[in-house]
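Excluded from the complex is one protein chain; the other protein chains are retained at their positions.
Chains here go by letter, A, B and C, matching the order in which they are written, and residues are numbered from 1 within each.
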């Protein structure tokens, strides 16, 4: 399998088999070993504060964690000697979040949201990613940093 | 109004008017200026990783953020000169999360989950809380720290 | 006083009156409301691990905290109605670090180090900055995020 085929298969898997991501409407739209992108639309059920009608802080954290986790996953796959469904499944099974920091910059208002992640540390055991959340007008809603176990 | 009446009214409001908390099944069961407690039950829709059947990291972060936010809210209310529905609403409208760190210690498995928060810094502008998530068997799933704008 | 005069006076004050910064050889070389820069040279006394001859993690954290604190300070000064030594001293007296996260990316090796900070949230009470540490060869040693009380 080619890397881009692998990535597309993982995108399909992630978008169709992750209950919580589906509940929140998260779509993985792009990912490779350098960066990844998650998109989701406003839904009233994502409201945290009913007075202000803004995203719950947990929605923001969830989107950033997913974005960071997918770019960490791409780093795992890139380090595989042999790319097969088995080696991918086995190595992705080792992926877990060690810690996540979210910095809330502006109220989470908008119609569409884009979470992006960039890898800043890539190793055989631990990967670190930086994430951002923007709305469709380019307003910067949140920053994040995630540390992931990858091996 | 007495503090405990106020707390009960806020508990009712929080449990019945917050869409995302209701979506996830979060129940605020106790809160005062020192500590607070959130409980929720396992639901398949909270699954992050379908292979391991564990909570999505975003669910954990959401529960910790809510627990920390409620104990910060109790600190705001305690500092009010006059406790009326208006002063409460006005001051709670100022509550927002500045940043949140979540440390994932063990896979999120269990039937029931309890998130607790304790205040560690209480000021007129900023409050800081430490949070923990356990399952019904007392297994320690996650730690967290949240910094909240309160004034 | 003009803003740039003010900035130069504060740079002089910071570089000549802060015992711990002088102990570590930190020099504030540039700062305004958007970004700031700290430089320091390798010294054997900054070694954390004698086997690997790399910077102590605390040196890195100290440099990032100073860089973030100075850009937060510039934000305080920019919001002053009247710029006098008194208003500056009074407002800088309110500056304090609420929390600081440091992500260590590579071993702290080099002859010269540059810590930079950029403001990502600027408010009347709280400011948030993102920081980076590089060596003279442009190697990226650390990332950081700091939340500061400014009012």
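Simple rule for what comes next: a residue touches a chain if its C-beta (ideal position, glycine included) is under 8 Å from a C-beta of that chain, and two chains touch if they have at least 3 such contacts.
Predicted, not measured: the structure shown is a model, and the values here were computed from it.
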item	value
Full-complex contact with the absent chain, from C:28, C:46, C:74 or C:114	C:46
Residues of chain C in contact with the chain not shown	17-21, 23-24, 44-52, 56-59, 61-63, 65-66, 69, 89, 93, 96-104, 107
Residues of chain A in contact with the chain not shown	98-99, 101, 125-126, 128, 145, 147, 149, 151
Chain B residues touching the omitted chain (full complex)	101, 103, 105, 120-121, 128, 130, 140, 143, 145, 147
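Note that in this section only the chains that are shown with their structure count from here on.
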item	value
Chain pair whose interface holds the most contacting C-beta pairs	A-B
Same or different contact residues where chain C meets its copy chain B, judged by the half mark	same
Chain B-chain C separation of Cα centroids, rounded to whole Å	33
Separation of mean Cα positions, chain B and chain A [Å, integer]	23
Chain A: positions in contact with at least two other chains	101, 103
